[in-house]
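Only a single protein chain was left out; the remaining protein chains are all shown in position.
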Amino acid sequence: MAWSRDEIARRIASDIPDGWTVNIGVGIPTLVPRYIPQGREVVFHSENGILGMVPLREDESPDPEVIDAGKNAVSIRFGGSFFDSSVSFAMIRGGHIDLGIVGALQVSQNGDLSNWSTNERMIGGIGGAADVCSGVKQLWVAMMHTAENGTRKLLTDCTFPLTAVSVVCRVYSDLAVLERDERKWKVVTLSPGTDLLEVRNATGFPIDI
Amino acid sequence: MAWSRDEIARRIASDIPDGWTVNIGVGIPTLVPRYIPQGREVVFHSENGILGMVPLREDESPDPEVIDAGKNAVSIRFGGSFFDSSVSFAMIRGGHIDLGIVGALQVSQNGDLSNWSTNERMIGGIGGAADVCSGVKQLWVAMMHTAENGTRKLLTDCTFPLTAVSVVCRVYSDLAVLERDERKWKVVTLSPGTDLLEVRNATGFPIDI
Amino acid sequence: MGVVTDKRESLHKAISAIDHGMTVAIGGFGGAGFPTSLVSVLEKRRLHGLTMVSNNAARLEPMIESGMVARIICSFPFGGASDTLRKSIQNAGVEIRLLPQGTLSECLRAAGSGLGGVLTRVGIGTEFGEGREIVEVHGKKYLLEPALNVEVALIHASVADRWGNLVMRGTARNFNCVMAMAAAISVAEAAEVVEIGEISPERCDLPGIFVDKVVKTA
Partner (left out) sequence: MGVVTDKRESLHKAISAIDHGMTVAIGGFGGAGFPTSLVSVLEKRRLHGLTMVSNNAARLEPMIESGMVARIICSFPFGGASDTLRKSIQNAGVEIRLLPQGTLSECLRAAGSGLGGVLTRVGIGTEFGEGREIVEVHGKKYLLEPALNVEVALIHASVADRWGNLVMRGTARNFNCVMAMAAAISVAEAAEVVEIGEISPERCDLPGIFVDKVVKTA
């Protein structure tokens, strides 16, 4: 059975090493913080100027001046800090952030990423995606393996406008976790009941075991 | 009678308009703040990261973490702020500072300034002088009109290494206040008992009245 | 005497600095740090041909609808934008110039810091690198993105004093600081305007030297 969005997020969360600083994009990535295992210290960064971002507790009233990059009310944990946009992107571009987790429209064999525009329609805009994807030490993608109509999203080459070139290290999809080394991809894990053939059929480039 | 260093500083102080933000260099310029007329609001900036710098009061104990660019203990007035070096030079280079007042070894007819090195000897180093002289909206020089041995310091061309090109607007010396428009210089005031001929003799370029 | 440096102004007077065809930066990221009061007054003026520098277009909808906006320089124009807004932008022929968010921010900071532009690797190999000059430093290629000066910036703070010193809260700093730096005239709104000396020199998020006018929000 394929993983749900929450299961993808949980899987990602369990793979983030203790002590890492992580920037999370919109979509499935926003679910990741709630699945970080108890006692593990992962620090979340949002490019609008917050480090140590945590989900709003249920009993906490939202502060309109404390939001994440998706414009949702969030809170800040002990040890966190606020800063302006130029400092925030210094963190991102300067390689100070261990991991970025983003959604994707398409990922190419080369690790190129398209996640902000189909050729017909710009989603929101590029936002901070190009900076994050080019700047972080590692980039993981959280996505459904194929589009709703079954179209492949993992392709030899992206056909949508690119966000960044040769940046994706891993893909966490509903079907599998894949890892890239240059132009070679291998399976890290398959979702329960999914077999390699199924993943290969749903993917536009070769996958090793 | 020629003006003393303190009289030069007082003259400069009385010429600074209300509300200006001013960066002051070492030498005679450090004397300027104490002569700002009562009630006039002039804000002093020092490139090591302070805006609203004021001289230490006699009854105030020096704080080793609050100093000016000359490494002297200073204090901060209401409305002042501390910041880091990158913000400080953003203020300077970005044209946010109304006036810089610096000392000079030489000033050329073109308004070029040399104030950090004779050919034989580097004084302290360039420090923030090149940034200040290039960045502020106006640059005034406070200096003795000639060197102690009588050598001219106001010259057709500087012979010492340059700090910045075509930046000096005014010279306040012990003999006179001079103002520059392109390559033309005129006298604004002569010190008491000094005549124009004396100033002309002490100056290496022509001076209009 | 003695209280001459007083940047406080009325909302309307402050906004009157904006004229047809100007480049105007609007701070804020989402609602955080958005200069609501200033923008609501700007919206009522009958201006045209404005170039807006603003991370997002959704909050500019009234100005777009009334034909004030010729161009938007931004990174995320359609975040939270309705289909109506998308259509308005298209119908009004509003030009959208897209920059990666960090590049946008850094180009504003560069303008305010007297730097010519920004050398970034972000955008290389994508359409954000198209037409850009490439500068090589130590064997690595960088895009040259010119500094982005603006004529007026409208920004938001929690607390201000008459010198324009500002304190911001939470994620409200965002573009507000760099836009104020980049502007020939920067106008800050604040809910609270305090006496000189009440803002600690250690806790001033934007020194007043970068701020030209201070407006108390209604």
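Chains: A, B and C, in written order; residue numbering restarts at 1 for each.
Convention: a contact is a pair of C-beta atoms (placed from the backbone, for glycine too) under 8 Å apart; a residue touches a chain by one contact, two chains touch by 3 or more.
Just so it is clear, the model here is predicted, and its values are computed rather than measured.
Engineer: Can you list the shown chains that the hidden chain touches?
Structural biologist: A, B, C
Engineer: Pick out which of C:F128, C:Y142, C:W163 or C:F210 touches the chain that's been left out of the picture.
Structural biologist: From the options C:F128, C:Y142, C:W163 or C:F210, the contact with the absent chain belongs to C:Y142.
Engineer: Mind listing the chain A residues that contact the chain we can't see here?
Structural biologist: The missing chain touches chain A at positions 18-19, 21, 39-41, 43, 45, 51-52, 76, 78-83, 87, 89-97, 135.
Engineer: Can you list, in ascending order, the chain C residues touching the missing chain?
Structural biologist: Output for chain C: 106, 110, 113-122, 135, 137-138, 140, 142, 144, 146-147, 169-170, 202-203.
Engineer: For review purposes, identify every residue of chain B that touches the missing chain, sorted by number.
Structural biologist: 46-50, 63-67, 69, 71, 76, 82-86, 88-89, 92-93, 112, 122-131, 134-135, 161-165
Assume only the chains that are shown with their structure count from here on.
Engineer: Which chain has its C-alpha centroid at the greatest distance from the C-alpha centroid of chain C?
Structural biologist: Most remote chain from chain C, centroid-wise, comes out as B.
Engineer: In whole angstrom, how far does the Cα centroid of chain A sit from the Cα centroid of chain C?
Structural biologist: 29
Engineer: I need the residues of chain B touching at least two other chains; which ones are they?
Structural biologist: none
Engineer: In chain C, which residues are in touch with two or more of the other chains?
Structural biologist: If we look for residues of chain C contacting two or more partner chains, we find 109.
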